[in-house]
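Excluded from the complex is one protein chain; the other protein chains are retained at their positions.
And then chain A:
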Amino acid sequence: MIPILFIVSILIFFFTHLIPGDPARLVAGKDATLEEVNIIRAELGLDQPIWDQYITYMSNLFQGDLGTSLKTGLPVSEMFADRFMPSIYLTFMSMGWALVLGLLIGTLSAVFKNKWPDYFGMVTAVSGISMPGFWLGLILIQIFSVQLGWFPTGGAESWKSYILPSITLGAGIMSMLARFTRSSLLETLRADFIRTGRAKGLKESVVIPKHALRNSLIPVVTIAGLQFGFLLGGSVVVETVFSFPGMGRLLIDSIAFRDYPVIQAELLLFSIEFILVNLIVDIMYSMLNPKIRYVT
């Protein structure tokens, strides 16, 4: 994990600096003279050779200093403080309901293949995937915030503010999980050991969850892990629609301003989160499949 992060830090640093545009000019403002811009550039340390800049950045990083925002002049860690947790909460809420409902719909669709629960489930899944986030978000705001007044239209003040964004974010993921659960379970249900279970005299309500579902979960866990990683990175669209103070919008704003320290810190944080999620997925693989446990 440490070597990966080291390589990632190099990539992030150099690619960030490859973004065209000059932060010194943006900080100095439109009317600044060339000299003023140069003074600011020196203050920000941007006139140093890029390798020196990287070494300075890394040594600060090891001391727990993520740098200072070029745009706001605030420490990056402070800017993250009030945006990180809302993004985490939103991710868990979206993922939570998407997992529960996705598994349920997928299982019912597979068990009642080509019967009405299957049709109903797959129509739900296709609609979930097809609806773009900004559209679904706006529709939800229109119905539940404006007309019914049940939920606030935006922000992240109380738990109520999280409901609509999490529905918007989770819809696509729930649909994907439902489809993967269905196809994986259908395949498992054809396996020989399912017939063995039935030949023992087991009920379907034991055969399906105990024997079939667990054997079908590996692809589902893979997809869920990937989606979880993406969610942690925040969603620009949903955060914009719900004016939600999350990490996604901060990243876009920072890129627009060439706010190098913020971009770098945020990308590094996403990488750590992604690596952690992948680690958890690997642990879950070994829990689900004893073969993986013994090979490694």
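Here are a few things to note about the model shown:
To be clear about the criterion, a residue touches a chain if its C-beta (ideal position, glycine included) is under 8 Å from a C-beta of that chain, and two chains touch if they have at least 3 such contacts; residues count from 1.
As a working rule, contacts and distances are computed from a predicted model.
According to UniProt, the chain absent from the figure is "Peptide/nickel transport system ATP-binding protein", selected among "Sugar ABC transporter", "Peptide/nickel transport system ATP-binding protein", "Putative cytochrome c" or "Acyl carrier protein". Screening A:F15, A:Y119 or A:F193 against the full complex identifies A:F193 as the residue touching the chain left out.
Only one of the listed residues, A:N215, A:S235 or A:Q264, touches the absent chain: A:N215. Touching the omitted chain from chain A are residues 189-204, 210-211, 214-215, 288-291, 294.
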